[in-house]
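So that we are looking at the same thing, I have put the structure below in structure tokens.
All protein chains of the complex are present and in place, except for one that has been dropped.
Let's look at chain A:
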Amino acid sequence: MTAIYHPTVARLTFRALLGRKRALIMAVLPTLLLAIAIAVRVPTGADDRAAVSVLGGFALAAVVPLVCVIAGTGSIAPEIDDGSVVYLLSKPVSRQTIITTKFIVAVAVTALFTVVPVYVAGLILNGNSQYIAFAYTAATAAAVVAYSAIFLLLGVVSRNAVVIGLIYALIWEALFGRLMPGVGNLSVQQWSLTLAEQIAASGANVTSTVSLTAGVVLLVLATVGSIWYAGRRLASFTFAGEH
């Protein structure tokens, strides 16, 4: 049976992801989130509507997908771009194991830079009143898993993974998601919001455009499908030669 985790692959991926430059970039957005939370809380006091607005409109809509783009694609795309992935692939290690290990590392790193700050920001904003902090933390955790798998797949299949990831996160989800009602059906943000909607008190006004069942099924399908397909693509990885 194929192992799902290889400690050496994980170590190399962790070190690549937490290199100074990438870690700094990933730290900027959660730091900004905490700064906004403090800036909102200090003058107005605890406010549930402000908490939903900041956690839903900024944390889940921007911070989480952007950090996931950096970590998800960054866990494999740079190695493929510069060719150093050859050292991983020329070993008797299953390509599916390489993918699942990199997925686990990407989830761990993005969780560190998103799940924890979102919960802390929620506590700052309204002290978890109406379970809003819990709700968005759970939604963030679910989104991190799906985003990491999708962006990891993008890193395997495309040389423009970061650009495509940014277009998906900023234009498809953030822009079209607000303007076109059907987009929610294909939005990790909306799928994960179904969890927040269930956890938050009904008065908190946390809503998603998809049902809980649809959200959970789509999250699982997107995650499993992306990991499976990324493994398949990596198993057939080729160097194009001189042409």
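Simple rule for what comes next: a residue touches a chain if its C-beta (ideal position, glycine included) is under 8 Å from a C-beta of that chain, and two chains touch if they have at least 3 such contacts; residues count from 1.
Following the convention adopted for this analysis, contacts and distances are computed from a predicted model.
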| item | value |
| --- | --- |
| Omitted chain (choose from "Spermidine/putrescine transport system permease protein", "SipW-cognate class signal peptide", "ABC transporter ATP-binding protein" or "Alpha-ketoacid dehydrogenase subunit beta") - UniProt protein name | "ABC transporter ATP-binding protein" |
| Residue among A:P43, A:G83 or A:G203 that touches the chain left out of view | A:G83 |
| For chain A, the residues touching the chain missing from this view | 6-9, 11-12, 15-16, 19, 82-84, 86-95, 235-243 |
